[in-house]
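Scroll down for the structure; my scribbles are underneath it.
Apart from one protein chain that is not included, each protein chain of the complex appears where it belongs.
Here is chain A:
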Amino acid sequence: MPSASELPAAPRHRLGGLFRAVAILAVAAAVLSFPSWAPNPYILSAGVVVLNYAVLSTSWNFVGGFTGYISLGHGALAGLGGYATGLLVVRAGLPSFVALAAATLLVAAFAVPVGYAALRVRGASFVIVSIALVLILLLVFQSWASFTGGSRGLVVPRPFPGLLRPEHHRVFFYLFAALLAVALLVWWLVDRSRFGLGLKAIREDEDKAESLGTPTFGYKLVVFVVSAGFTGLAGGLYALWFGDLDPVFQFSILTGSYLVLMALLGGVRQLFGPLVGALVVGIGLEYFKVEFGNTPLHLAATGLLLALVVMFMPDGVLPALGALVDRFLRPAQSSIREVTAAELRDRGSGPPEGDRPADPPASVPVGAPDGRSAEERS
């Protein structure tokens, strides 16, 4: 939920909710109609890439957003999903979408031992373990050329051979949009569940959560596997769309870093944070690539973007926007409330203030034999 109100008695403005709903509908409409107004197939294919990023960073956010574990290895999980799908089609002769489903399950199963090992360490150590995953998979898929095709790459046959290129992009655009919708729905369901609250408790203070009876390791492992499953699915779909896999790109630390950047930029505590981040960074990346070719300049431009966001919107774009809307709609309120002496006198034993310094108000008896009021008891 964006912008949890700082003030205890201030319910979120109804107009804020309306603004949110309108914004969501506008983005959804813009995304869904994109194939119709995309000027050419190249732009449409860039749209597929951006949606792929949106799915991947939303999947990443199951781990990063809820538990606060920053994984740079999710690019490798996507790559594994891609290769698993491709190899199941090429080597096992499975139909494309059967291969995709099987690859998703494979990646989820692979995530169990990986998570079991990696989630034992926290903070920087976890980040390093996740990087190690990328490097190990890169080496395996490059070296085992007889099976994976090695550096020559792996050509994945298209699932719809009859389709022309623009039509192919359009179909996959909608497939990615559907996958994004499912990922967002599941994230939302977790967010409002007891499971999600437990995960957020882990993010805040893992030992404390454990001491309250939350099986923290099990929680982390489950959400890591869910995250890996979505990531693998997106990677597999990418393989079916793009049709050509290369270990250097599939198992790249850069991919994982982009996902982290997107989620942080949009806001990791927000349902739509990674999506917004993917739209900004993804479109930026594609644009810079066109402008600056394949020079490192597009990386520099992306880095500059990140620096600006971190400096001016450390919680991400969405919370910053939410705060702006709140300020616009409720100009009279600030976190420091000014009250006159007369108002204070009037209030007397009225509702206590949230910013009262130390004690609970005297009107509420801590020592009451019963936590409830008299009416409730009767």
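FYI, a contact is a pair of C-beta atoms (placed from the backbone, for glycine too) under 8 Å apart; a residue touches a chain by one contact, two chains touch by 3 or more; residues count from 1.
Here is the rule we use: contacts and distances are computed from a predicted model.
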UniProt protein name of the chain not shown, from "Cytochrome P450", "ABC transporter ATP-binding protein", "histidine kinase" or "Sigma-70 family RNA polymerase sigma factor": "ABC transporter ATP-binding protein"
Residue touching the undisplayed chain, where the options are A:164, A:189, A:290 or A:324: A:189
Identified contact with the non-displayed chain, of A:98, A:212, A:248 or A:324: A:212
Those residues of chain A which, in the complete complex, touch the missing chain: 1, 4-6, 8, 11-12, 17, 188-189, 191-198, 200-201, 204-205, 207-217, 351-352, 354-361, 364-373, 376
